[in-house]
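For this depiction, one protein chain was excluded, whereas all remaining protein chains were kept in their positions.
A and B label the chains in the order they appear, each numbered from 1.
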Amino acid sequence: MSKQDSKSIADEANRMWASASFVGVLIVIGLPLWWKTTEVYRVALPYDEINAFNTESHHITTDITVLANDELTAATIAELLKKEFEQYDVIKLNIKQQILSEDLQQTLDAVAEEQEALEEVAATFDTSLHNAFYVVQRKQLFQDVWVGTERVAFFRDTKAAPTLIEALKSWIYEPSVLHGARSETADAARQVRFPSGEGFHVVLSVVHPKPQAMKVDFDAAEAVEDYIGSFVDELTDLHNFTLKSQWLHLLEFNFQTNEVPEASLWGRHFPARYERLPLLLTRLEERAATHVSDRPALNLALYVAPCDVAPLAMYDADNNRVMSAVQAFMSPKWGGVVLGNPTKEECEQKLYTPDVKLIMGTFISQLRKLLGITDKELIHLAHLEPLRSVVPRRWELDSLLRIRTLEQVTSAERSLKSLAKLLGEISNIVINDEVGASINQAVASIHSARRLMTEGELLAAHHHAQQAFLAADSAFMEPSLLALLYFPDDQKYAIYIPLFLPVMFPVILSLKNLLLWLRGKPLHKEKTD
Amino acid sequence: MNLIPKYLVACLGRYWLIHTDYWQTISNRVEVATPLNSWKRLIEGVYLYDHGINPYEGDSFHESPIMLILFHFLLKKVPYLLPVIFVLLDALTAHILYKASKSFIRIFKESQESGKGQIAEDSITMLVTESQLDEVPIYVLSMYLFNPYSFLNCAGMTTTVIQNLLLAVSLWGAASGHRALACVFIALATHQALYPILLVVPISILLANVNQGCNKCSYIRTLLGFVLCWGFCIFISAFIMDGSYDYIYNTYGFILTVPDLKPNIGLFWYFFTEMFEHFRLLFVCAFQINALALYVVPLTLRFHKEPVLLATVLIALSTIFRSYPCVGDVGFYLALLPLWKHLFSFMQQKFIVGCAFLITSALGPTVWHLWIYSGSANANFFFGVTLSFATAQIFLITDLLFAHIKREFTLKNGSSRQVDGKPAKLVLR
């Protein structure tokens, strides 16, 4: 009998080990296998950091040095500046005071022209640093305040303080525009300028509706390289520009206009009504083929009016004729159009030579607005030196850097926030390595940009802000995020159940017996009568 | 001996079938030829190799480089002799199965003798007699020679003929105690089709039983021998392909990842045609575990005393659940069934299984023709037929195993089905 018993014990052991092997294969190997092969690949993202972004708290620190002839003036000006700019949280002024040295004071009093005074100041202080501004006292000023193209503003004395503050506020620092760059809704200035980007294509299109009737002598390539080239060369810190030009022939546009006689060389003009102008842009856009470019395009179009509707005169929204030497209009986020009107002699000779300087100048002014340089309003008793060349003013460049930095950082933060919300809510979106890397890079760049903005390192802050913006955008637009989006969760069970339920069921039930046997207890109760 | 006419008839029949007009049809049938073993792909692979193109670069050739070299040689030197070679190989397989089954019967007799002491009184009559046992190898031989599945397999000139030969030799080697023979041939069979790796377990048990001595050392020696031989085969194949192991993706990778969804008599093709991409990997792994890893340990633990039954059941299960089965594999394990003639009286589903086999084998080509050629049926018909065929095979195996444990119980405890005078029945608890 003992042999039978030992045999049955051995048999039972075998059975239990067989059961254990089923459990081993199905649960120990099967469950991790299922987890690994059906998991949605999601890289870990810094959700906490993203949610902690506070877009309203960004600010930029900037240096301003008050140079006065004596202590009192400097202190007064500095005090007034501090009080005025305290209310703006978007820009923080780091005000330094300094007394002008005796020689410099005398030199400044001695020179007649402001330009020379500028040079004297530039010789002593470094005015080429970004994000620094100098307010210098000069007794010989005709007006209260004088501002040129360098990062220097002259003021006469303490009485000029309110004008000075006004000039600094609405010309140099523009806190309202900065505030608009940071806010969620676009303010007027943001609606005009092009959105931030790494680069732009500036395309100069010469539109020539009737090439058979007239020849146009205009070297578009040279014009764009010379004028626009010199302008955008200054802005290389902000964006990369590629300059292109093209000729659009036989692109006709019907202005639906009638001749209006007048007393002028031509004897007539043709009104180009306000409502028809946007339709011209539609026609231009059809032929411009800008969708092939990988960067946004800034369109500058020169429309050569055919002789039979020359000269075209634009009428504004109130139906008043725009009286200016050059007829031009601009469309935010698209570009600008200049209407080129040939003169009567040019029409007779069938050769039109446009005034390159005038036209390119118009284009430059449109380009300035499109890139974000705002118009400066007149301030009573303050003088803003008009631009002599296409190069923008230094402090305008600083202002642009500040605007773009704020815009890019806040846009990056908003993109990341909405992306994080989306990815958090929908659990079966694949987050692959590239998206994860982009998001992490964007978060890191946002942090360093914030720090640099607070420290006042404007160029570096802009660089990091741009990186953050591009990384956040590329993560947001990644097409691989759409995979698996539409597989319903409940149908997963319809796929697992047919195989795994009948298989797991006996295995789970046998777990009880297995545990009993492992503990050494008898499996079946012996019935005793 | 009255065996020679059997061989002659079978060989002549196969040879004749190869030379009829129907040979092309048979060798192209999906039940007979799969992407792994079809003659067409072999020709294509050898042709590419002959013209200096790597046959593993494309998708058509899935045999091992050893086969490539072998058939390259044969097709170059003696192409007209190939039908004869295939027929002779099949006859050789049958003969080796005959000898193997003789050894199996000897082992069975010995174990029956040694177990006589524990048998209940009234079950003595259930023991198998000498004369009955002596008939069995002849049945095995006839089953292999004359069953239609192996006939078609040989006529289609598929490489499963070689696969069956390798398996038969390894079984015979194990049964006669030649360890080297068994290891080499099972390694070659695994190198060709991967699923015979399951047979290492019953073969090591057989070898340990036949060669007296310490069991554990025998197991270790068998395992080591197998691993060394298999590694050597892989190395030789890489050597043939100029040292690159890229062929592994086309052979083992193909068997494991199932990229080709051509219909066959298995379960994989339609399942993975209709599977969602996201779950594909999980189910490929699940099905391969089911074929390779799930049943080996439990069945071994339960039937370690009957390694021949274990071998039969494992061969059958790997045929049913493998990724690219064909009728040649089915024919092989059907040939091993007469070894269990004594269990037939305990089997309860013989009629259903037999009818199912007949009906699905006849219906399969019909619905295939309707789907592919007439266009009046669709894929579901053929899928249903393959499902029924798989179900019939599963019923056959489980019935066989149930019969075995019932016989075991009856031998031990007698054939009375009464407990304390009350009627009782056999249950599994």
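Throughout what follows, contacts are C-beta pairs under 8 Å (C-beta built on N, C-alpha and C of every residue); 3 or more make two chains touch, one makes a residue touch a chain.
Definition applied: contacts and distances are computed from a predicted model.
Participant: Would you kindly match the missing chain to its UniProt protein name, picking from "Eukaryotic translation initiation factor 3 subunit I", "GPI transamidase component PIG-T", "Protein DPCD" or "Methyltransferase domain-containing protein"?
Facilitator: UniProt protein name of the non-displayed chain: "GPI transamidase component PIG-T".
Participant: Looking at the whole complex, which of A:Asp233, A:Glu259 or A:Glu286 touches the chain that is not displayed?
Facilitator: In the complete complex, the chain left out is touched by residue A:Glu286.
Participant: Decide which residue listed in B:Trp23, B:Tyr47, B:Tyr219 or B:Tyr252 touches the omitted chain of the complex.
Facilitator: Candidates B:Trp23, B:Tyr47, B:Tyr219 or B:Tyr252; residue touching the omitted chain: B:Tyr47.
Participant: Given that one chain is not shown, which residue among B:Ala174, B:Val210, B:Cys229 or B:Leu299 touches it?
Facilitator: B:Leu299
Participant: So that we can see where the missing chain sits, which residues of subunit A does it touch?
Facilitator: That gives, for subunit A, the contact residues 11-12, 15-16, 18-19, 22, 203, 210-212, 220-221, 224, 242-247, 249-252, 286-287, 289, 291-294, 494-495, 498-499, 502-503, 506-507, 510.
Participant: So that we can see where the missing chain sits, which residues of subunit B does it touch?
Facilitator: Where subunit B meets the chain not shown: residues 28, 40, 43-44, 46-48, 51, 53, 55, 57-60, 259-263, 267, 269-277, 287, 290, 294-295, 298-299, 301-302, 317, 320-321, 371-373, 375, 378-380, 383, 387, 390-391, 394, 397-398, 401-402, 405-406, 408-409, 413, 417-420, 422-429.
Rule of thumb we're sticking to: only the chains that are shown with their structure count from here on.
Participant: Counting in whole Å, what is the centre-to-centre distance of subunit A and subunit B, each centre being its mean C-alpha position?
Facilitator: 69
Participant: Would you tell me which residues of subunit A are touching subunit B in their complex?
Facilitator: Residues 4, 14-15, 17-19, 21-22, 25-26, 29-30, 33-34, 37-38, 484, 487, 495, 499, 524 of subunit A touch subunit B in their complex.
Participant: Using the touch definition up top, name the residues of subunit B that touch subunit A in the complex.
Facilitator: By the definition above, subunit B touches subunit A via 118, 276, 278-279, 281-283, 285-286, 289, 293-294, 297-299, 301-302, 304, 429.
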